[in-house]
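Every protein chain but one is kept in place in this view of the complex.
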Amino acid sequence: MTVLATREAVGSASVRPAKIVISGVTKRFQRRGDSFLALSAVDLDIAEGEFVSIVGPSGCGKSTLLYMLGGFVPASDGSMRIDGEPVSGPGLDRGVVFQEYALFPWLTVSQNIGYALDRSGRPRQERNEIVERYITLMGLRGFENSFPRELSGGMKQRVALARTFAYRPGILLLDEPFGALDAQTREIMQDELLRLWKTDRKTVVMVTHDVDEAVYLSTRVCVMSHRPGRIVEEFDIALDRSGSREEIVLTDQYRGIRNAVWMSVRRQVTESRTATA
Amino acid sequence: MASSSVEVKAPSNGGIPAQVIGVILRSYPLFLVAIAWEAVARAGWVQPVFLPPLSSVLASFPQLVATGEILGPLLTSLHRAAAGLAIAMTVGITLGFWMARSRWAKWLFDPLVALGFPAPKVAFLPIFILWFGIDHMSKIALVAITCVFPFILAAEAGARTVPRVQLWAAEMMGTPRFELLWRIVLPATLPSLMSGVRIAVPFSLVSAFTAEMIAGGGGLGGGLVYAQRFFETQTVFALLLVMLATGYLVDYGLLALRRRLLRWH
Partner (left out) sequence: MSGSRYDWLKRASAILPFIFALLLWQGLVSLQVVDPLFLPSPVRVGRSLFELVTADGFLLELATTSLRALGGLVLGAAIGVPLGTAMAVSPSVEGFANPLVKATYSLPKTALVPLFILWFGIGNVTNILAVALATMLPMIVYTYHAVEGAPKVLLWSARAMGTSEAGLLPHVLLRSALPGILTGLRIGLGFAFLIAIAAEMIAAKIGVGKLLFLYGENGAYDFMFAAIAAVVFVSYAADRGFSALSDHLLRWQEPAEGKA
């Protein structure tokens, strides 16, 4: 409790209040009688409008942390609060974009995008306008009535993003959102995400294994250790993102941060190698 | 044969689509069998009571229809098959979903399903006759118990493969828990369920016919045994052809339904 109090004190001292407060979160999995620790006492505060990336060696539990924020997986210990309320389940205030897209294959593109709007009982006219807007915004025109199986990986990803943006959750939780895309499509999608984030400044938490992606998009990068995962290092990234990709990526400042993060992740990977060997 | 297939490709063709002609040409073995049947029967090598000529079987249809020996019994059999199928579908899907969801249900029902699945269900018919009488209900019960197992397996296997993230995505977008079943689990399981339906529907017809053959009480199966007892071989063959056509048409209908329902698959 005292720990929580000081954290909140620190949070209020900074410019914006913390939107997400993760304190002492631990996750233990039971499998066939064996129990192993996936996450060990993770602490992280995220302010409104921040874009935080979590990077780390594979299997460090970073996706588990995201699913816990989504309310799908309960924590074994510790607390997670959003706007001061403890997380108790999935909610429309948080939108998750899954690595496997998780589109509904029996619904068309526009039905997928409109799914959450239908559930919240929005007027038909308004619902259709929102769906239309995202179809245009995401370059899905002409595929409104296609089924997901007829789309390429990049287009499925666009539908997944559109579906989540359409119901305007305050927090975006992205789980390796571009992991399944080829390099060119991934860059296009990253720029699109950056553009969307710059326009409405939602709070974003992204899990990725791609250091470049994390540095290019985020305002803060958290590096996690190998299992059991903890946050071992944080990097504030104060890049000027008003320019184009080339202008950002070619600066010395970008390269410096990128190299520092890469070295930090690299240390965790080699440590996990020696630990398991 | 070769010259006629050349003709098919010619564009001016009296309005019959080339596809239809192709199907007819590819079914040539059926015509060969029909011709052989007719020839053997007409040559007098076998007595008509054992093998009546195909032409006389076909010629007997108008009279059989007129005396009500086909349509009425067909409807009776279909009604029994459909009723049993409906029960099997309801019970089987419920049980299968439950087994996919609860380890407890899985533990309880798995051994019972393993015992029931290979059992020759027709052996239960005397029990159903004892419980439900000789009329409709015992036959419907036999159909139901025969068809319930494919549905249990299909529903359980299908529900098990619904991706976890699809359920999560639905929950996150404000789907109440009780709606997950029919908004996500049911459509996601539909491909697997349709395979179950395609196995179960022929089973339902066979077990309805078989129950009628054993226990009587009308229907096509009852008519078949009745005709055999009185050595009306023509009628035996006519009813066999009706059963064959029924099975074929029902399967064709199922395929069309599957194409419609699973356009997204």
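Here the chain labels run A and B in written order, and each chain numbers its own residues starting at 1.
Please note the rule applied: a contact is a pair of C-beta atoms (placed from the backbone, for glycine too) under 8 Å apart; a residue touches a chain by one contact, two chains touch by 3 or more.
Since this is a predicted model, take the numbers as computed values, not measurements.
Visitor: In the complete complex, the chain left out here touches which of the visible ones?
Guide: Checking the complete complex, the chain left out touches B.
Visitor: Taking the full complex into account, find the residue in B:I16, B:L30 or B:A59 that is in contact with the omitted chain.
Guide: B:L30
Visitor: Looking at B:L58, B:V225 or B:L262, which residue reaches the missing chain?
Guide: B:V225
Visitor: Kindly state which of the options B:V20, B:A59, B:A119 or B:L181 is in contact with the chain not pictured.
Guide: Reading the full complex, the residue touching the unseen chain is B:A119.
Visitor: Since one chain has been left out of the picture, which residues of chain B touch it in the full complex?
Guide: Those residues of chain B that touch the unshown chain are 26-30, 33, 49-50, 107-112, 114-115, 117-127, 129-131, 202, 205-206, 209-210, 213-214, 221, 224-225, 227-228, 231, 233, 236-237, 239-240, 243-244, 246-248, 250-251.
Keep this in mind: only the chains that are shown with their structure count from here on.
Visitor: Nearest whole angstrom, what separates the Cα centre of chain A from the Cα centre of chain B?
Guide: Spacing between the chain centres: roughly 50 Å.
Visitor: Okay, in this complex, where on chain A does chain B touch?
Guide: Spelled out, the residues of chain A in touch with chain B are 67, 70-72, 89-92, 94-96, 98, 100, 102-108, 115-116, 119-120, 147-149, 163, 167.
Visitor: Spell out the residues on chain B that touch chain A in their complex, using ranges where they run on.
Guide: It comes out as residues 163, 165-166, 168-175, 184, 187-188, 190, 263-265.
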